[in-house]
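Yeah, one chain of the complex is gone here, protein chain that is, but the others are all in their spots.
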Amino acid sequence: MKRTLAIISAFVIGLTLLAGCGQKAGAGEITVVLSEVGNNLDPSIANYTDTSSIMSHVYDNIINVDSKFELIAGAAASWEQPDSVTIELTMGEGFVFHNGEPMEIEDLEYALGRLENVPEMASTWGKIESLSSNGNVVTITLKEPDNSFLRGLSAIPVLDKSYCESAGEAYANTPIGTGPYKVAEYVPGERVVLQAWDEYPFEKAGIGKLTYKGISETAAKYMAVEAGDAQFSGISYSDYQRAQSNSAISTYEGPSTRTAFVCMNTSAAPFDNVNVRMAMALAYNKEGYMALSANNDFVIDSMFTPGTVYHNSSQYAINYDLDKARELLTAEGYDESNPLEFIVAGYSGDDPVMQAYQADLASIGVKVTLENYEFGTFLNLMMNQEYQMLTGSWSEVTGDPLSAAACYWTGSYGEMNIAFYDNPKCDELYETAKTSADEAEIIACCRELQDIAWQEVPLFPTYGRYADYAYDTALTGVDIHPSGIISFRAAKYSK
Amino acid sequence: MGQTEAVRPHRKKRSLWTDAWTRMRRNRSAVIGMAMFAIILLACFLSPFYLNYETNVIQPDLEAIRQLPTERHVLGTDELGRDILNRIIWGGRTSISIALAATVFSSVLGIIIGAVAAYYGNVIDSVIMRVADVFMAIPSMLLMITLVSVMQPTASNLVIAMSVSGIPGIARIVRGQMLSVMRNEYIDAVKGMGAGSLRIVVQHALPNALSPLISQIVSSVAGEIMAISGLSFIGIGIQAPAPEWGAMLAAGRNYIRDQPYLTTFPGIAIVLTVVSLTLLGDGLRDALDPRMKR
Partner (left out) sequence: MIRYIFKRLLQMIPILIAVSIIVFFMVGLSPGDPAKIALGMNAKEETVAAFKAEYGLDQPLGMQYLNYMGGLLRGSLGKSYTTKQYVANMIAVRLMATVIIAFGSLILTYLIAIPLGVLLAVKQNSWFDNISRVLALMMSSMPSFWLGLLLILLFSVKLGLLPSNGFDTPAHWILPLCCSCFGSWGGSSRYIRNMVLETIRQDYIRMARAKGCPERVVLFRHALRNALMPLITSIGMNIGTFFGGSVILEQLFGINGMGKMTLDALRQKDVPTIMAGVLISTVLIAVGNLLADLCYGLVDPRIRSIYSHPRKRKLKKEVAVSGAN
């Protein structure tokens, strides 16, 4: 089992400042399999990990996160916070755009300023009071202290201001960035081809051409690597085990930030009753259902990413106990003559885990209907608070603990707080964590939130996942980040 | 033929239907088809008597996931540990009933619409045929998917969506047959004898128009079964945990390398059912075809 080698190489390249002017980029080409190639290449708009993965080779983000989610330099070489609402970013030196223009301070400022017109980044833009630049420093003034803002910069790429302004809407799919790769070809929904850039001012890419293809059939992903049609792919757990006996294929398994959960609409019956919600959590057999997953899932006990300092295994965590669930429901007046009935909304088709959960609930007299809606109807149900229970998953790519905390914050209705849970205590804890400068205080707030989460159960976490990958043994130096961002910047392919 | 039957009043009545039955009995493949379909029908529709839906069909068994066929589970278990054979049988009940319902629905409506068009003629006929053309212009799968997408995925909505695409075709056939029948002189004769229009249509024109339709209807049941499987395969047909052959294929396809029986057996079930219906339909067509020599 190969382990990842280095930290994100952008940081390495930027710091070592190898003046490789005369060197050309490496040769060789590989094909990488993703689940889907999107229709828009602007990572801020597309908001898909796959797109961010691809574009991390074309763009540099303002700040980067390493595999431990520590903040490291990106397009900004360093930053300071003179007071709680001011951030000063010092621009990194030597960055050049693909069109030959050097990166200037106004490009860094533009990277933030343009968010005003990107609806998907509205919440980030909403935190900014003012932007200004002076020399090689950009100063951001926030409306109020916010601990997640700096981290959020790791998802914001630096763009060439003059190019974007002249290109209009076309900038997204014919991007000009500062990264070691240029986009050579883009067929929306089908494929992206990246070509190594010979004039990259830092250490050039080791692989000449990256072709990204989308394959949605799980079994077909591994088959592509087996057949040599692709050199890198995420795979299912059974394929991961199968790959162990294939000497031409290397594998990697590592923790990911994927968090799966079951969420209930706390603003309406029957889930406005905390005991009913608790019964639902008691009826969920986390250990038992694990075998049903095609991936290497593990049980989690918190919406906060395990392994981080903000995570806490609360003493109030609920474990599988069908009898207790039945007792709670009977105490609330639900029995054979008055059974609890509700609908679980989904959109992604067959879900064996939910079917098993449905059967467990049926054994204690609860009638559950599993309904798959078309995605649009599903979103509408959720946004209009018309659903009862839903099941979903998401992935936190910046390592920001506050996004998990926002699950209980009324300011994030429909975004992170999809249970529409209203608890002034949680709001207070979130505000404190957001604005506090004291790390210990933030950790304490998160702990308390996790305690409340298990006592109130607006939503309960189910599984995290070990992500499995298979790749050609001749491919080395791939950086696989727990967030799901795969970087080939430092990779080499020896065929 | 055509001679007076009054001479032998006790002769067994020979109608189109008894002739057809005799012919069918002699057609070996039609008999096979009939037998197969009868077995399938019985097995599926008697299932509530020997299978308990809750315990045998949808109850997961987390200890017995994706097991190979054994004595206890003759065709193996699926991704939730449920017996595949039981699910195939129950799924057949669902698929066949929906297919039958959709076919009956589209046939009845198609017959009525076609008969109306043929009988009234002129403007009504043109309008109806143009509307039929429009609906036939859209690829039927696309039409079904569109309809199901905009409605809730319940069984009754599925029946409606699936029958819509079949109605124009049947209406067309009925209309064509009726037009040719109605031009026959014997209709004039019946009219001359004073029969009312409804009687003409129902008692004379319609039965003669129907015989080519019957095999078409039987074949379309087979087509509907394939269509339901297709819709469930892409996720917009029958919803879990209710079993359905196409849905079982979709659920099993991730395991196709290690446990291919998850997909093989439901597929075989589809093939056997469709084969039996096709043989039956062909047999009916041959039996009812007046041109065939005895």
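So that you can tell them apart, the chains are marked A and B in the order they are listed, and the count of residues begins at 1 in each.
What we mean here is this: contacts are C-beta pairs under 8 Å (C-beta built on N, C-alpha and C of every residue); 3 or more make two chains touch, one makes a residue touch a chain.
Every value quoted in this text rests on a predicted model; they were computed, and no experiment measured them.
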Residue in contact with the excluded chain [from A:103, A:156, A:207 or A:223]: A:223
Just to verify: which one of B:46, B:151 or B:189 makes contact with the chain not shown? B:151
In terms of residues, what is the contact footprint of the unshown chain on subunit B? 130-131, 133-135, 137-142, 145-147, 149-151, 222, 226, 229-230, 233-234, 246, 249, 253, 256-257, 260, 263-264, 266-267, 270-272, 274-275, 278-279
What subunit A residues would touch the chain not displayed? 39-40, 47, 119-120, 122-123, 169, 187-190, 213-217, 220, 223-224, 226-227, 229, 374-377, 379-380, 382-383, 414-415, 418
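Keep in mind that, in the parts below, only the chains that are shown with their structure count from here on.
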Averaged over CA atoms, how far is the centre of subunit A from the centre of subunit B? Could you give it in whole Å? 48
Looking at the complex, which residues from subunit B come into contact with subunit A? 54, 58-60, 62, 65, 79-80, 149, 152-153, 235-236, 239-241, 247, 250-251, 253-258
Which residues, counting only subunit A, touch subunit B once they are in their complex? 217-219, 236, 238, 242, 285, 288-289, 291-292, 294, 349-352, 354-356, 358-359, 362, 370-372, 374
